[in-house]
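Up next, chain A:
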Amino acid sequence: MPENRLLEVRGLTVRFGSVVAVKDLSFHLDRGETLAIVGESGSGKSVTALAILRLIEYGSQGVIEAGEILFRRPDGSVVDLVRQPERVLRGIRGDAISMIFQEPLTSLNPVYTVGNQIAETLVLHRGISWDEAMETALEMLRKVRIPDPERRLRTYPHEMSGGMRQRVMIAMALACRPSILIADEPTTALDVTIQAQTLELMRQLQEEFGTAIILITHDMGVVAETADRVVVMCRSEFVEEGPVGRIFAAPQAEYTRLLLDAVPRLGSLADTPYPKPFPLPGAEAPAETAPPSDRPVLEVDGLVKRFPAAGGQVHAVESVSFTLSAGETLAVVGESGSGKSTVANLVMRLTEPTDGAIRLLGTDITGLSHRAMKPHRREMQMVFQDPYASLDPRRTVGDLVGEPMRIHRTESRATVRDRVAELFGLVGLSPDQMRRYPHQFSGGQRQRLCIARALALHPRLIIADEAVSALDVSIQAQIVNLMLDLQSRLGLSYLFISHDMAVVERVSHRVAVMHLGRIVEIGPRREVLANPRHSYTQRLLSAVPVADPAARGRRGRSLAVGDIPSPIHPQGYTPPPVRLRAAGPGHFVAEE
Partner candidate 1 sequence: EPTRGGSIVWPVASAPRHFNSAVQSGIATAMPAAQIFASPLRFDADWKPQPYLAEKWEMAPDGLSVTLTLVDGAKFHDGKPVTSEDVAFSVMAVKENHPFKSMLEPVTGVDTPDPRTAIVRLAHPHPAILLAMSPALMPILPKHVYGDGQDLKSHPANLKPVGSGPFKFEEYREGEYITLVRNDDFFIKDRPYLDRIVMRIIPDGPNRTIAMERHEGHVMPFEERIRDINRMKRQDGLVVTDQGYAGIGPINWLAFNLERPPFDNKKVRQAIGYAIDKEFVTKALMEGVGVRALGPIAPGSPFSPKDVEPYKLDLDKANRLLDEAGFPRKADGTRFTMNVDYIPGFALLKTMAEYMKPQLAKVGIKAEPRPSPDFPTWASRVSNHDFDATMDVVFNWGDPVIGVHRTYLSSNIRKGVIWSNTQSYSNPRVDELLAAAGKEQDEAKRKALYDEFQKIVVDDAPILFIAVSPYHTVFDKRLANLPTTIWGTASPLDETYWAQKP
Partner candidate 2 sequence: MTSIARAVLYRTAHVLGLLLAVLVFNFLLIHLAPGDPAQVIAGDMGGATPEVLAEIRTRFGLDLPLHEQLLAYLGRVLTGDLGYSFYFDRPVTALIGQRILPTLILVLSALVLAVVVGTVLGVISARWPRSWFSHALTVLSLAGYSAPVFWTGILLLILFASVWPLFPVTGMYSGIGDRTGISYLIDVAHHLVLPAFTLAIVYIAQYSRLSRAAMLDVLGSDYIRTARAKGLGEGKVIFKHALRNAILPVITMAGLQFSNLFAGAVLVETVFGWPGMGRLAFESILRRDAPTILGILFFSALVVIVANQLTDLFYRLADPRIAGKGSR
């Protein structure tokens, strides 16, 4: 093994019962470099990571069937981790090789303080006293730039935000200055701005400590921004390997190319004000969709929503106003907790507004009773984020898609079936699948079912709350294309809620940026994305990883440690009024 090689995996095969999760995988890692392992969900990335530390053997019955994992210890000796006894492995775990996981909330033990959990590793591997370990832990918290580290040392994980928890995980993993850090989707659960900060932090610490990183992710943007080399996996198998530049510029495997094509790239639609489907192989050349009319379908005026909370009220939505025309898509973007879903629920009248008015096709529906609301519900429908959770698992899909017609009695008993079949065809499903149950469909197919159900009553408006966020990129592209197709065919309006800027760019005519319950910027998509005026929008956009290694380092990243300010205010707090000023035609920005 070359002198600067830390890890060499050869012919690794991992099996869970009858499932082969990783098959004959080989790769290596050199000192100080960052290796990304990419691939779709279920391709075996996490299993590979766990296999290196031999953690698959616990609980589940994973076994390493074949292969070796050679590791150079800090003292220079090389060991095959596959053949080491538990005792030796325990000495390596957390010391020479450490790991961080995707879910920062569930990866920290909820019943121990943060300090305790960091110090534990140090006491274990460094053999130092508890007090000294706490000192070091404090030092580490400072290094990962946690504000007020003395106090944070004594807090419990649940008292921290997701971003902070992930920093704690990093502090814990780096406490013993490992030679390898394995990071399994370390930023997937985080908002883009936090994600950017976290990646930047890891990069800096890597420089400082000289740690080699194995980064597992499915986000090509993150790969492009951070990796030196890339290993691509597909269905448990190795696909290709190479320097990041080459992989992006000249992918050799067909699979890699498909993967890269499906990745939405922010800025790729700067030339048109209209949405545009993804170019997908086998599909016709993507056509631009028709321009929208200016007939308003939805008008929202001064919408306010507050929830009671411990210590006051959550100001979830503050004076939100916008209009949406027929055939138009308004995208609402913003970070987690900024109030996007609340707006959707308010518009759908699933939540009662605290104040404000909602006009649907000219009718004020704000105060309507459940019964009076019923006819209006036919005009607008919703598609939810989680295709797995939004279909009742106990009923056949035909029944589910037909349900709106039964509730609203828009079709006779006999014609419901035909209409369901028609809807199936519309979303690209075969009508003979009607008698199946939701769990017999894939995620993408389920989302099609949800769309079919939403279309059942011939609505004019569809609210899509993170409708594609849970899907793999290739599936995501298909669904987006379907939505655009339906829009041009049926003249639908979409209120498209997402945190993914690149997807937003593909689908929307206009964009509204929400922050702390307010719309801070709203305007034509091209204007807002290319020419953001509000500082928050700018921050948001700069944080979006760009799936292009060549563009790496072009944008300066702040390492600001601040979390989103809390939307919780004491009872009786009056928020400052939102004043929008025009920044261009149809482009408005909140005053700062």
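Keep in mind that, in the parts below, a residue touches a chain if its C-beta (ideal position, glycine included) is under 8 Å from a C-beta of that chain, and two chains touch if they have at least 3 such contacts; residues count from 1.
How these were chosen: all candidates are chains of the complex that A comes from, given by their letters.
Keep in mind that this is a model prediction, so the values were computed, not measured.
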(request) Of the candidates 1 or 2, report the single one touching chain A in this complex. (result) 2
(request) Give every residue of chain A touching candidate 2 within the complex, in rising order. (result) 50, 53, 55, 58-60, 89-95, 98-99, 101, 103, 106-112, 120-121, 124-125, 156, 158, 169, 172, 310
